[in-house]
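Accompanying notes for the structure given below.
Heads up, one of the protein chains got dropped from this complex, but the rest are sitting where they should.
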Amino acid sequence: MQRIGVFVCWCGTNIAGTVDVVAVAEALKKEPGVVFSANYQYMCSQAGQDLIKAAVKEHNLTGIVVCSCSPRMHEATFRKTAAAAGLNPYMVEIANIREQCSWVHKDVPTGTEKAIILGKAAVAKVNLNVPLTPGESPVTKRALVIGGGIAGIQTALDIADAGFEVDIVEKKPTIGGKMAQLDKTFPTLDCAACILTPKMVDVAQNEKIRIFSYSEVTEVKGFVGNFDVTIKKKARYVKEELCTGCGACTEKCPMKKVPNDFNLNMDTKRAIYIPFAQAVPKVATIDADYCNMLKNGKCGVCSKVCAAGAIDYTQKDEFISEKYGAIVVATGFNPISMDKFDEFAYNQSKDVITSLEFERLTNAAGPTAGKLLRPSDGKHPEKIVFVQCVGSRCDACNEKGKEYCSKICCMYTAKHAMLTRDKYPDTDVTVFYIDVRTPGKNFDEFYRRAVEEYGVHYIKGMVGKVIPDGEKLIVQASDLIAGKQLKIDADLVVLAAAIEPDKSARPLATMLTASMDTNDFFTEAHPKLRPVESPTAGVFLSGACQGPKDIPETVAQAGAAASKVIGLLAKDKLTGNPCVAQSNEMMCNGCSTCERVCPYGAITYEDKEFRMPDRSTLIRRVASVNPAVCQGCGCCTVACPSGAMDLKGFASEQIIAEVDAICK
Amino acid sequence: MSNSKKYLQEELIRISGVNPKKCMRCGKCTATCPAYDEMEYHPHQFVYMIESGDIEPLLESESLYKCLTCFACVERCPRSVEPAKLVEAVRLAAIRKQGNNRLTANDIPALLDEDMPQQAIVSAFRKYTK
Amino acid sequence: MKFSYFPGCTLKNKAKDLDNYARKCAEVLGVTLEEIENWQCCGGVFTTAKDEVATKLSSVRILKDALKKEQALVTVCSACHNVVKQTNYAIQNDKEFAGKVNRYMAEDEYNGETQIYHYLELIRDVIGYDKVKECTVNPLTGKKIAAYYGCLLLRPNSVMRMDDPENPSIIEDLIRAIGAEAVVYPYRNECCGGYVRLEDAKLSDKKSNAVSESAKKAGADVIVTACPLCKYNLEKSGCEIPVVYITELLAEALGVKEDTNE
Partner (left out) sequence: MQVKEYKPLIVAFCCNWCSYAGADLAGNNRLNYPADVKIIRVPCSCRVNPTFVLRAFQRGADGVILCGCHPGDCHYTSGNYYTRRRMALLFSMLDYLGIERERTRVEWVSAAEGAKFAATMNDFAEKVAALGENKRLEDLRCKK
């Protein structure tokens, strides 16, 4: 039998105004198990807490009921008080007689009657409370960052800076991501490579950071603090540790017609290649689809010219298992395919390009060495039309595009238009827009400069059709302000394609049990207050995998994700919520129902040996809850057909006791 | 909006099955319309004017009979507003009124020629006459 | 292989070639087209209005007839195809409309079960271009042919589902299969002016001219179409290169053209 103390708070007149606190204390004194009852003006004050502590000592209390404000307000306070008095903090229950009683009822008899009932329910529950201890689990002090773009790079650097080990897994042969492909960055027009490549070098040189390039995550097991991850290192047919990145092989390889994906297939590379000069790691990779040696055993040139002896045609995919305490997703974005938007003639003319392609065309390291030339004939385009919102802001039932605003297009289009006018003042530049969205710092000023100083012609309207006509592209569009349908003879049309999450994100989300929205962006634990955490504990979000973002926002979020990871890794042990599910193995019939309803994958089944009364042993399949993963929703307790599953702190018995107390 | 305007608006939305509120005013329909030069009110204006209840001018407009029903605006509209269906709804609202038939059987002989396919006459009748 | 076949009214009068050659070619390619009995005109255009039911019933009768014979339905005329297909789509996707339609019709309920092929789809999806190549006895080598799709075959794509509505290839692939050169030009999916010729011939001329000029500029010797109204509008507006039905060229390639000339 418990020895329960009841403490009724007045909360000044907040409670005492509508509830006769003395009567409540008196009435509850008669309840089974109650050995002490008191009332006080402010229970949460130091004096009030001292009163509780003294009573615990004096009356050898084993349980406490506080009739006060909402447990959402002061449950933690009173649990600490109990702990200070030597009681298990989970032996405290709160009867909410303020928010849910005195504040919503007007007269004293009603309020008092209800407060007594609420108090009785709490007493009934405490009678069945048992001391609970939060589970502890160790933390592997290493983080995994999936994706090596600017988001992943920044997160990794920040985590490493705090002294923790970080691994970056990047599916391409080099880190750098989309930012490495950009020319200049808005709104300051810094050269992207000038600000990105030093960070890439920092990553390469940081002792705490390992880079798994040309690699993918293939399996994730475990839970916060204790993830087991399998990483596939794809065969690059070059020994990373031996390759010096001298580039001799990439010059001598006879297979010259390999589409160069780094330049968006606007030029070619060799079958053995280093994506770009500042690649990290600066190691060659063989494209097995094009290499003659790998396809039919005839060639071997790269092996002959490699002074370091790094070429290895027999290399196989390698699987590595690693342990991590936290995982950061930084899988980034891609522009959507333009196949479904051929009214803009992307597949009909080489001179209709996407903005990312334009970025490569203006980049000094790009296919035209930075000269703005038409892909079709290498001539300088005299009239350029930019089309915004291609595939963004589409209706949900429209099968072609995306419902959301891609966010970055207005600004990069203004940048492209401005840079074109700056470098080639004789070029006529027109931008078709629906709305110009420039809410960032110095963004609108930037856009206005494009119009006012650089003379970019902005037209409110949309392009309906691009008609390839000999060397020209006839752009048929609306000018909504002039009330005209225009036909512009352009030399180059640039489409601001919507962006979408990388295709690798969906299978990764499944592996991580992290949730995604309908557009395959990762969802955050709370859209406002926990924007860099996934609802799955130990999984964090960085960059455009969570939603369209520009570089400053990505870097800010990357830092925020890193700080959350550091906060987690700084702990030696993780204390969980002790109110977790627990299976009674003697009652469990091994049906797996609970396993199926658990949203966290916290329940597993194992074959266990049981000693029978006749001393024989029996192996039975029973449920087992991982307390570190269980979040305590209790869904499994209801699903369990044999009643074996229960929730600590909210046991079926306790809730029924409350029901009974209320219905008495 | 007056009650009669509201009634007409609801009627048009019902006939067309289209929600003009979905429009984001990009003007792609008007950019794409092959009959633009012949129209007084253009596809995006049909959407906008129906949404704001300013429908009378549309009912009177020659533009109703210039739409080619080529579905280019339906195909290219990013918001699934499908302006051609609204144009059709207004045209029907106009010609369904007594005596408002655009084309009568008596007009046909003058328009016919040796090679004209039946399809042209049948279609025109469907579009211009009730 | 037997299919229900709906020629439509124009093919019985002004566009007999389109019909006759379609049947002849089908026979050569191993497909029998059985004409639906007592069919009525489809109406020429699909009325998008939700409250127009009676005008769509003739299409429903055609579809029901094919269903009764447990055959897929084949159409040739672009306009008929558009009307029948849009009607079928409306029955499949608009319960209220389907209900009204079925209350009009005395017999069994129809819920959009019939599969509809345009003649071009029949060739692509059922017969196959390889079979066409095999049966080609008179390849049209060296001929530069421009395919004119117009609007009705391709749009709205959510209903028609024939090909990429902005960059189609179904006619071009057939042109190549019969040994000719396909000329791709930007106006091939633009409108010819359609029935508006009766209302405003100038508009129709302008639209048709844009198409034929575009084809000519791209180097075409001949324009092919599957729509009698497109052919009429192009010719009427003074197109300088011949406009023929796709079935006529196919018949020429398959060596059955002379037979049908009466």
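When the chains are written out, they are named A, B and C in that same order, and each has its own residue count from 1.
In this text, a contact is a pair of C-beta atoms (placed from the backbone, for glycine too) under 8 Å apart; a residue touches a chain by one contact, two chains touch by 3 or more.
A quick note: this is a predicted structure, and the numbers were derived from the prediction, not measured.
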| item | value |
| --- | --- |
| Chains on display which the left-out chain touches in the complete complex | A |
| Selected residue (touches chain absent from view) among A:Gly5, A:Pro71, A:Gly401 or A:Gly576 | A:Pro71 |
| Selected from A:Pro134, A:Pro535, A:Gly559 or A:Gly590 as touching the chain missing from the view | A:Pro535 |
| Among A:Gly12, A:Gly309 or A:Pro599, residue touching the chain not depicted | A:Pro599 |
| Subunit A, residues in touch with the chain not shown (by the definition above) | 70-72, 96, 98-101, 103-106, 110-111, 113-114, 117-118, 121, 515, 535, 579, 597, 599, 631-635, 637-639, 647, 650, 652, 655-656, 658-660, 662-664 |
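Heads up, the rule we're going with is that only the chains that are shown with their structure count from here on.
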| item | value |
| --- | --- |
| Furthest chain, CA centroid comparison against subunit B | A |
| More contacts between chains, B-C or A-B | B-C |
| Rounded Å distance between subunit A and subunit C, as computed from the means of their C-alpha atoms | 51 |
| Distance between the centres, which are taken as Cα means, of subunit C and subunit B, whole angstrom | 25 |
| Where subunit B touches two or more other chains at once, by residue number | 37, 72, 75 |
| Residues of subunit C touching at least two other chains | none |
| Complex interface listing, subunit B residues touching subunit C | 14-17, 34-35, 37-38, 65-66, 68-72, 74-75, 82, 84-85, 88-89, 92, 102-103, 111, 115-128 |
| Partner subunit C, residues of subunit A touching it in the complex | 339-343, 345, 347-348, 399, 467-470, 474 |
| Sites on subunit C touched by subunit A in the complex | 158, 164, 166-167, 184, 186-187, 214, 217 |
